[in-house]
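This report refers to the structure that appears directly beneath it.
The other protein chains are all here in position, but one chain of the complex has been omitted.
Up next, chain A:
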Amino acid sequence: MSLFRSKRLDIGGFINARVIRDHTKRKVFEQHEPERQALRYIIRNTSLPQRARAQAQLQLSHMHAYTRSTQIKNRCVAGGIARGVVRDFRIARYQFRQQALAGELPGVRKASW
């Protein structure tokens, strides 16, 4: 969403519309996480009055989608691909193969056993 996106580019590496979007989502989630957790706490706390809990529920459901952690998806830092991303290297499988064969990933080599 353009209301959250930063005016200047604030990431390095491979740049893509989807990469920027994911980066924005991460930033927004980080900003709003305490608020979300507070609302979740109020909703689940049975010792609070019912009215306050209901209001908290509504407020939580009205928060922007970008404040949800489920919106975040790991993306390849070298190619922006969202599938087959190796968590250890943050690189998708084909980029991994290319870089490993070029010897750019420390310690990684072709295996045979």
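Note that contacts are C-beta pairs under 8 Å (C-beta built on N, C-alpha and C of every residue); 3 or more make two chains touch, one makes a residue touch a chain; residues count from 1.
Here is the rule we go by: contacts and distances are computed from a predicted model.
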Q) Which listed name, "McKusick-Kaufman/Bardet-Biedl syndromes putative chaperonin", "ESCRT-II complex subunit VPS25", "Small ribosomal subunit protein uS10m" or "Serine/threonine protein kinase", is the one UniProt assigns to the chain that has been left out? A) "Small ribosomal subunit protein uS10m"
Q: Tell me where the left-out chain touches chain A, residue by residue.
A: 38, 42, 47-49, 52, 55-56, 58-59, 62, 84, 86, 88, 93-94, 96-97, 100, 105-113
